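Here's the structure, in structure tokens; my notes come after.
Just one protein chain is left out here, and the rest sit where they should.
And then chain A:
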Amino acid sequence: MPKLTVDGIEVEVPQGATVLQACEAAGKEIPRFCYHERLSIAGNCRMCLVEMEKSPKPVASCAMPASDGQVVKTNSEVTRKAREGVMEFLLINHPLDCPICDQGGECDLQDQALNYGRGRSRYQENKRAVTEKYMGPIIKTVMTRCIHCTRCVRFAEEVAGVEEIGAVGRGENMQITTYLEQAATSELSGNVIDLCPVGALTSKPYAFESRPWELVKTNGIDVMDAVGSNVRYDSRGPQVLRVLPRVNDDVNEEWLSDKGRYGPLGLMKRRLDAPYIRENGKLRRATWKDAFAAVKRGLSGLGGEQIGAIAGDLVDVESMVALKDLLAQLGSSRHECRQDGAQLGGEISGVRASYLFNTGIAPLETADVVLLIGSNPRWEAPLVNTRIRKAVRRGAAKVFAIGPEVDLTYEAEWLGGDLTVLGSLPQAVVDALKGAERPAVIVGQGALARTDGAGVLAAVETLVRDFNLVRDGWNGFNVLHTAAGRVGGLDIGFTAEGGVSRILADAESGALKALFLHGADEIDAGALPGVFKIYVGHHGDRGVRHADVILPAASFAEKDATWVNMEGRVQRSNRAVFPPGDAREDWAIFRALSDVLGSPLGYDDMDALRARIAREFPLLADEGLAVVGWDSFSIPGRSEVQPEPVRYSFENYYMTNPVARASEVMQQCSEIILHGNEDVLEAAE
């Protein structure tokens, strides 16, 4: 624990800390460009120079290890002159185009030039200019502004694990580019926009949209996957203009997946902004009153189990509880949130720990053996994948995977696509799991959403016992979810015996007469001609195609909501903008509908609804990781695991939900990155 003095303040920092960190511990701000807490140290921008006693020159504090007895001066004349000099050099080749630069107002270079620069330039010569580089549909480049901090290069190499950004050339001719100017293919590529301390890499979809001070900033939770990344919605008027990550070391650190960043841009497209009623096969725009009357007509005479409900992937806890209560009033308990037919939770494995990512997202990076079962975390949860990658890089964790071979951004030993291998794991896997101190088994929805899903879950549960995966201070049983609303739905028991397949089968046989589709767009509702279908949701996607009544609802950014992520973390998001047109918050729709149907639900505002939820589900009452502890579970009447090869949940990372499908950026990413169709962007521009 070295002790050193910073501006007369004595600080003690952990072994291995840098002088820069010591200065921060002493409450001193050190300007920097290349240094970033979550990336390796480069020491190439020189902005963090400080004066140190017994050192003949100012030292780069980010790269200098703190040691005993150092005396650092961060506000001396030497330090001041060093900073001014570095800033002057940086600005020699930096254009003075702040007025037309998207980084303006949130630019490190701008701020630091103001605080630490000389205020005027002595440079009279020509500045260098660099041609723009194409980096795909997400990243806009103005490379003349680049100061070569190499944060983007280090991020691509270290965190994203897709080495495609580099610095070519040397000296004054050094340029940052992707290899041969191809589109960046990482699912995390948008983060280089946040990392770039200047306006060299900016957001292409957000180009020239707004200035940061014009935006209203609202805390939200990303719903594009089940990680529950903490985000900030930046909105102006009715529109969410951009989504940025918030720092939460337990969940997303400070990264955000590209889908989380640009999927929500689909919120302005294909919206349901008025109720619709289907008449003679055609949808007619209607008033709420007419729509409710139509629902009442459709449900009249139906009782109990003839009415069902399926909740989609982007539905929050409050909405589902309200729908569940409404169904209960109608005498039905046929509500289902496992839209993809995943066999877990509910009647299959009631214990909460049986459907959670028990290891936790942050602790996963300390795992020493990881077994992936039918899961491609790179697409299903990019920010869980970065944790596994960290475990591999840092502790040389061994990764085994069952499923079709894909590039996970780290080395994995592939065991084929046959899930029956779970019953007879190869000796290498057995040895690794036996010898591991912190083994983690991760089962994906692709392995559970099959007819033998319960059997797979049972087989994984057997692994828990065989290899003692649950031990003191460590739980290695993990279910990787893909839907943001899923764990919340399972927590409130939004499940029905037999799942979606039973509901659809009953609908076909005539035992089920009416079906609420609550943002459920991933099931084929076209196959249910005799069923009265009520779609409650925000996007005109697959679900509305065959709906008889459409009730327009608020999206995740347009309501206060509770989300439970895959590790069971309860998080609240706030309303960033208002729902468009006549759309209303989901719970309010069900409350109003209950009035029309005869017996009103017992809550009139969000507080009352949340109080009602807290009474029945105390786990969901407060934000934070809701832990119930491990409880062994068994799976009754399980089916045998079939040798049919396992498939992953997604065939297209960018098109997994109605909002992302509506997002132009996601469509472009899908075309360019996955289908190699480079013409799309030019056609669009």
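A few comments on the model shown:
Note that a contact is a pair of C-beta atoms (placed from the backbone, for glycine too) under 8 Å apart; a residue touches a chain by one contact, two chains touch by 3 or more; residues count from 1.
The rule is simple: contacts and distances are computed from a predicted model.
Comparing "NADH-ubiquinone oxidoreductase chain E", "Polymer-forming cytoskeletal protein", "ABC transporter ATP-binding protein" or "Translesion error-prone DNA polymerase V autoproteolytic subunit" against the UniProt entry of the hidden chain yields the protein name "NADH-ubiquinone oxidoreductase chain E". From the options A:41, A:98, A:143 or A:167, the residue with contact to the unseen chain in the full assembly is A:167.
Of the listed positions A:79, A:178, A:203 or A:257, the one in contact with the omitted chain in the full complex is A:178.
For chain A, the residues touching the chain absent from view are 163-170, 178-180.
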